[in-house]
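Just passing along the structure, written as structure tokens.
Only one protein chain is missing; all other protein chains are in place.
So, chain A:
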């Protein structure tokens, strides 16, 4: 998966490679004789006629029912004012300006693509219905798993080039190309979709491989890739385009002068943005400029925020909300800094303990259940998160009716834990109070994590687990090192979470199918293959291989019936719970942010399904207020404090 590591992972990535920001001239790779990839692209289209179709307008069915997301409430506020500079900070200078290929999945990608880019349609953050982006209208043809899309003829890239059907055809070639060195993209774009057809410059159709309930979302969540920019594409793609900003249909561009390697990078609003007067887009992306300086240490970043050098700061961690910027803070009490909490509803990142069932002892379900009963998450939630977070019950919470309605995570219970451990032969307490079996083997596992900032959570778990006679050895790793360990399946028990995109239903194949755990996990009769080999570099980090689960997953993947998928999803979640290879931790049903008074948000603050305060770019900078606030701060004048809780969508 490409977008898998949750944002927290970027914390702590910085130390190792802090020396990588020296200026270099890779951007100026000599082009020599101007290469042109067009012939290769054409040849690829011709070689895959079933995928790349070329038809005329006469071939478009006449009885299509065109829709354009009319009637959805507009995103953003008409009060929003354009202008000003938004100051922010990054922990690490982006390793590349590419959005695909090695090193491209870093924190800066959100500024290039995820939050700022545009695709054909987008999911409305309030209703989860489609609203138009680059598409003017679309029509569904479920029988043929196809969506017809009228492209907005006004749409242009930031360099002025018009966006046409060709840029979408090229996108498929681009993502399927071996040059980009991104196997996940290669696979996703060749298996999720089965056809793209061009009817004229502004009309295309896209066919998905399966008719899933969300096929319209999948078929239109696509973005054009400018062929004219990638004309010289080839083996040297990763180096050649390392520091080249790809022309975007979105509001912000990165100018070459603003890339100061290792120090800062800035985004500038495109004055001639084609969508600046479009509904859902006109009141968003308000700051003229987004200046991002590199501050490698999060404590320093917070100090910069307190000085007013940074406009906003995420206060999700209780430590920040209650200790470092308490309600009694002078800047908060004087009304200079506002604090806001917003409760949202969306699939929850599944923070918890991922147990590697391929390790000795942990392959025993009794031990796993014992470990589950020996981890005191309620104490973590109460004492570390100050009761603000809630216990996660399964690995797939927050998917509406696809999530399991009644299943509850195993509670901390020393007696039950000891019963399970005793059933596995661990019934003697050693001199240090840790259980041992008849062979003298201690009940000890390594508990690792890549979350430096959540290390205290593990300290608490360790302390409590010792009461049940379980020794958890802690290993706090750098984010990338921790993830690598898990991908190599070298962990015992790992504390982590998979970032979950705003999707309709949970994914199971990646995490629970045996093909991602072992090569040839089962023999033909369903029994375990004694010679199976552990498979690395997959997201089945529990090495979970259950014959029944495989069958359910196959049915789930094939199913087109929502009700059947819901039932299958529940069954699989139950099976996963019984297997006890994942110990659900906590989820956070809100986001919290501190922002200076001059950062304004629309009424209601954000939207039901939003993931963070800034991601929709509905805020704006009130430059008059900024001057007023700075002057007031110098003179000692104060305003009313603003600590607001937006719980209209609290679950």
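Heads up, the rule we're going with is that a contact is a pair of C-beta atoms (placed from the backbone, for glycine too) under 8 Å apart; a residue touches a chain by one contact, two chains touch by 3 or more; residues count from 1.
By our rule, contacts and distances are computed from a predicted model.
K.L.:
For the chain that's not shown, choose its UniProt protein name out of "Inner-membrane translocator", "NADH-quinone oxidoreductase subunit H", "Acetolactate synthase small subunit" or "Peptide ABC transporter permease".
P.N.:
Record says "Peptide ABC transporter permease".
K.L.:
Which one, A:55, A:228 or A:455, makes contact with the chain that was left out?
P.N.:
A:455
K.L.:
Tell me which residue among A:239, A:432 or A:627 touches the hidden chain in the full complex.
P.N.:
Counting the whole complex, the residue in contact with the absent chain is A:432.
K.L.:
Thinking of the whole complex, not just what is shown, which of A:409, A:468, A:583 or A:621 touches the missing chain?
P.N.:
Of all options in A:409, A:468, A:583 or A:621, contact with the hidden chain holds for A:468.
K.L.:
Suppose we count only contacts with the excluded chain; which residues of chain A make the list?
P.N.:
15-16, 298-299, 303, 318-319, 322-324, 382-384, 386, 414, 418, 429, 431-433, 445-446, 448, 452, 455-456, 459-460, 462-463, 466-469, 473-476, 478, 481, 485, 490, 492
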